[in-house]
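Only one protein chain is missing from this complex, and each of the others stays in its spot.
Going in written order, the chains are labelled A and B, and every chain counts its residues from 1.
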Amino acid sequence: MYLKNAWYVAAWSNEIGEALAERTILDTPILLYRKENGDPVAIGNLCPHRFAPLHMGRRIGDSVQCNYHGMVFGETGHCVLNPHRGGVISPAMKVAAYPLIERNGAIWIWMGEAEAADPALLPDFDCYSAPGFTTIRGMMDVAANYELIADNLLDLTHAEFLHDGALSSEAITISKLETMESGSTIWANRWCPNGEAAPVWSQIQERVMGVDPAKPIDHWLYMRWDAPGHLLLDVGITEPGNRREQGGWVFTGHHLTPISPTRTFYYWTVVRNHGLDDPEIEAFWQGSIDYAFAVQDKPMIEAQQRMIGDRHVEDLNPVAIPADLAGAKARRMLARLRAAEVKGEPRPALGGSALNELLKSAAESANPVLPVV
Amino acid sequence: MYLKNAWYVAAWSNEIGEALAERTILDTPILLYRKENGDPVAIGNLCPHRFAPLHMGRRIGDSVQCNYHGMVFGETGHCVLNPHRGGVISPAMKVAAYPLIERNGAIWIWMGEAEAADPALLPDFDCYSAPGFTTIRGMMDVAANYELIADNLLDLTHAEFLHDGALSSEAITISKLETMESGSTIWANRWCPNGEAAPVWSQIQERVMGVDPAKPIDHWLYMRWDAPGHLLLDVGITEPGNRREQGGWVFTGHHLTPISPTRTFYYWTVVRNHGLDDPEIEAFWQGSIDYAFAVQDKPMIEAQQRMIGDRHVEDLNPVAIPADLAGAKARRMLARLRAAEVKGEPRPALGGSALNELLKSAAESANPVLPVV
Partner (left out) sequence: MYLKNAWYVAAWSNEIGEALAERTILDTPILLYRKENGDPVAIGNLCPHRFAPLHMGRRIGDSVQCNYHGMVFGETGHCVLNPHRGGVISPAMKVAAYPLIERNGAIWIWMGEAEAADPALLPDFDCYSAPGFTTIRGMMDVAANYELIADNLLDLTHAEFLHDGALSSEAITISKLETMESGSTIWANRWCPNGEAAPVWSQIQERVMGVDPAKPIDHWLYMRWDAPGHLLLDVGITEPGNRREQGGWVFTGHHLTPISPTRTFYYWTVVRNHGLDDPEIEAFWQGSIDYAFAVQDKPMIEAQQRMIGDRHVEDLNPVAIPADLAGAKARRMLARLRAAEVKGEPRPALGGSALNELLKSAAESANPVLPVV
């Protein structure tokens, strides 16, 4: 049901410290904490003795003691101290240990077989740490399947309706949607030169760029999807013909970690190249995200889930529109990766680096041109 | 499980305006609103694209726009505008449309095949609009199967116990219960001449009729049931030998619309021929209903449902008493109509008009005589 041999965001880095934190990921109870040297640890949260949750226990050095009968588990998941008569430790006294990578402000967890953990399958989110950019982050607990959230992000035509036009414009509507696929990566891109930007940008256009918001602008929205649910929107405005970094440039990241088939941890971030120390700009982006995600997208997606119930959306014969293409491709890719995993077949690599390089160079060029595979 | 080829009350007329309203009826999400000319519309509430609820959308003229991706649906349920590239509308882009009849202050919805919608199957509730009568109305959301509520209404012997005697009297207890059946209609009638009325009537007897409440009175309680759950109680008191309209006369209507097998919209009304402009009389009837339904009947019926759980009451081998007869007849009739519907067999007509005429003339005569089929 889930893709297990994959990296999920277990938490933003700043959420995890020495305290014992619990997260249910893919229906599996996980314990998260940092060792004294700061390295994060993820092990199974259920003591193998009587299934007491370890997060109700206590730290002993870099290990964790179950608060029920006192067994101590180390970072590898093995019991390191059995306080009971004899202190004998049997091989069964262990919990799972999950490979982690901490990168770009997030703790990424590998939910499949540890031996299969492959850093090459971690999508590139280096933009989160790019010099000249700053970041805000958050997490929402959404009562919906993670693929419904990905549908929402891969089809930005909903912005015109659900977001009252604040995130859409005529220039976006008439732009051509370029859907691309390379390896297991999918893009849904729009390049909207010399038109109006979505209204959410008008303040950036005026205050940050010093440009009359009534003037035409080059506007881009490039959405990238990677399995199982990592999305990156590269979006911004710049004066016609200018380079991207001369304008207002933002990356929004969206990491969808299934709690269960009908509930999702949604980790989001906004990474911007402007107003780095400006509290008003910070409050503007925070407020925009809160409004768009929490007030508009979340209630709609949760209503969708309630209507769909325990059924699978594809089994309900939904009517398709062209804007569904990228979402449908992502669903098919995920199904293909899951099937390959079950059969033990090799899985495709992440989207070709050639394409990534092309996108990067486009980002740096004047008149960014949408690359075509 | 449900009788689909039947009229249900979707709402009281005054509950529905231009705003988008939702109701779940027979487990089916329904959208209700009025067109600009005032006519009511009922269509499926789930957009066929991604199953977003349409009631979260907006009105565009007489149509409704889904607030997720902007498809617009008209009163026939067909998509009338597809804002996506090309605007092509496929035949699958539609929601169901439900036949409606607005009559006697209620909006009646046909939940079966639209072609089968038959106004002749709508029971007669013209008394709701009778000259010389006035009306109060309400709705309760009851956490119980609708047949349990019908049981309650068809066996008024419960009044002696559950309603602390306020709705019962010795004259009612000793009266003969006449259970009649004609077509698909069932009656459970009591004619209680020259005795005491139920205490709830004493204020009417004294204030409205100017009669000492200790004096004997003619009292009638005629309950009519029609499938799937429409009940009409014709009830009142008049001085012995007087005509009905000389006394205090009330129709209480009870319309049971299943939300699910264990939850019901209960639409009720009290239609009276006295104190038409008297706020105290109005408050008296409103308070009596609130107390009898919300404080006494509803908690008991919901407790019954909790005890029965997901099981069917008939499968629990209930002990029968004679007072169950009308309720049992109604359950059997409903089962018979459902079976006929599944097999595509013709269904019996509503209760014979001859009997209705007889009841009407009885209502107008002095010494109303209980008609026998």
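List of remarks:
Simple rule for what comes next: a residue touches a chain if its C-beta (ideal position, glycine included) is under 8 Å from a C-beta of that chain, and two chains touch if they have at least 3 such contacts.
Note that this is a predicted model, so its numbers are computed, not measured.
Remark: the omitted chain is touched by one listed residue; of B:L31, B:L162 or B:V211 this is B:L162.
Within the full complex, the residue among A:G70, A:G138, A:P193 or A:P261 touching the omitted chain is A:G70.
Considering the full assembly, A:N82 is the residue among A:S13, A:N82, A:S182 or A:N242 that touches the omitted chain. Contact with the undisplayed chain is limited, among A:L46, A:L162 or A:L350, to A:L46. Touching the omitted chain from chain A are residues 29, 46, 48-53, 56, 65-70, 82-86, 90, 92-93.
Summarising the interface, chain B meets the missing chain with residues 148, 151, 155, 157-158, 160-162, 299-300, 303-304, 307-308, 313, 316-324.
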